[in-house]
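My structure is below; once you've seen it, I'll send some questions.
For this view, one protein chain was removed and the others were kept in their places.
Moving on to subunit A:
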Amino acid sequence: MSTSTEAGLPPGKTWKSKEEFLGCVILTDWILLVVLFAVLLGSFHIHYMLLAGDWDFWIDFKDRRMWPTVAPIVAMCFAAAAQAFFWTRFRLPIGATTVVLALLIGEWINRYDNFWGWTFFPINLVFPSALIPMGFWLDIVLMISGSWLVTALLGGLGWGLLFYPINWPALAQYHQAAEIDGVLLTLADLIGFNYVRTGTPEYIRMVERGTLRTFGKDVVPVAAFFSGFISMLVYFLWWKVGQWFSTTKYLELEEV
């Protein structure tokens, strides 16, 4: 079975000892973890910045309707795909948690290094959306149910519903109000107004636009349910995308 010709090895053996073999496996595990994490960080970050974009960049874009609708839906893509990979190939219940942690690490590097370090936007203008508990939810629903169908239905709905309550503890303080020159503004509005963004005029915000007025001021639950429903559909699709890419067939070279 072995093809090794290295000197010093017992005949027919690839490793000198069991300890060396286990050491190699553990080291490769770590390398895999770090490489996978970096790949997911980069790819998910690009995906999320392109699709969530301003909704995630700025405090004054984080409204009660568009933000809790858009952000979870576009975040679901990589969470589902990563679950397909980690669960079907390794039975690891960490797919969603890993991608949202990777995304947040990437975002925080970006926000701190670029938005604050280079451009001096204060962190309270540019902190990202919190997503970690949603990752826990999705991973543990999959682990307990063992079913991607249940995870899509239950996990997807919870994914959308949890988003706003998870973010509220960081956001609430910026929804206190102040009167500026006779105009009522929340602190979130005021931060956006004070700290000049040359290319981000106020009119590109989409603050509670739309025709959904039946539920009065309680727009968050409606937006969250809608977000959860679409997240279910996105989960189905992206689980399949994840499975499609979870293969070693591209590495199965003859010489190896």
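Simple rule for what comes next: a residue touches a chain if its C-beta (ideal position, glycine included) is under 8 Å from a C-beta of that chain, and two chains touch if they have at least 3 such contacts; residues count from 1.
Here is the rule we go by: contacts and distances are computed from a predicted model.
A.B. asks: Since a chain is absent, check the UniProt entry for it and pick the matching name: "Sarcosine reductase complex component B subunit alpha", "ATP-binding cassette domain-containing protein", "ABC transporter permease" or "Bacterial ammonia monooxygenase, subunit AmoB".
C.D. replies: The correct option from "Sarcosine reductase complex component B subunit alpha", "ATP-binding cassette domain-containing protein", "ABC transporter permease" or "Bacterial ammonia monooxygenase, subunit AmoB" is "Bacterial ammonia monooxygenase, subunit AmoB", the UniProt name of the unshown chain.
A.B. asks: Of the listed residues A:A52, A:A75, A:A152 or A:I166, which contacts the missing chain in the full complex?
C.D. replies: Answering carefully, the residue with contact to the hidden chain is A:I166.
A.B. asks: In the full complex, which residues of subunit A touch the absent chain?
C.D. replies: Against the missing chain, subunit A presents residues 1-2, 14, 21, 24-29, 31-35, 38, 60, 62-64, 88-94, 97-98, 100-101, 104-105, 108-109, 113-114, 117-124, 127-128, 130, 132-133, 135-137, 139-141, 143-144, 146, 162, 165-166, 168-170, 172-191, 193-199, 201-205, 207-208, 217, 251-252, 256.
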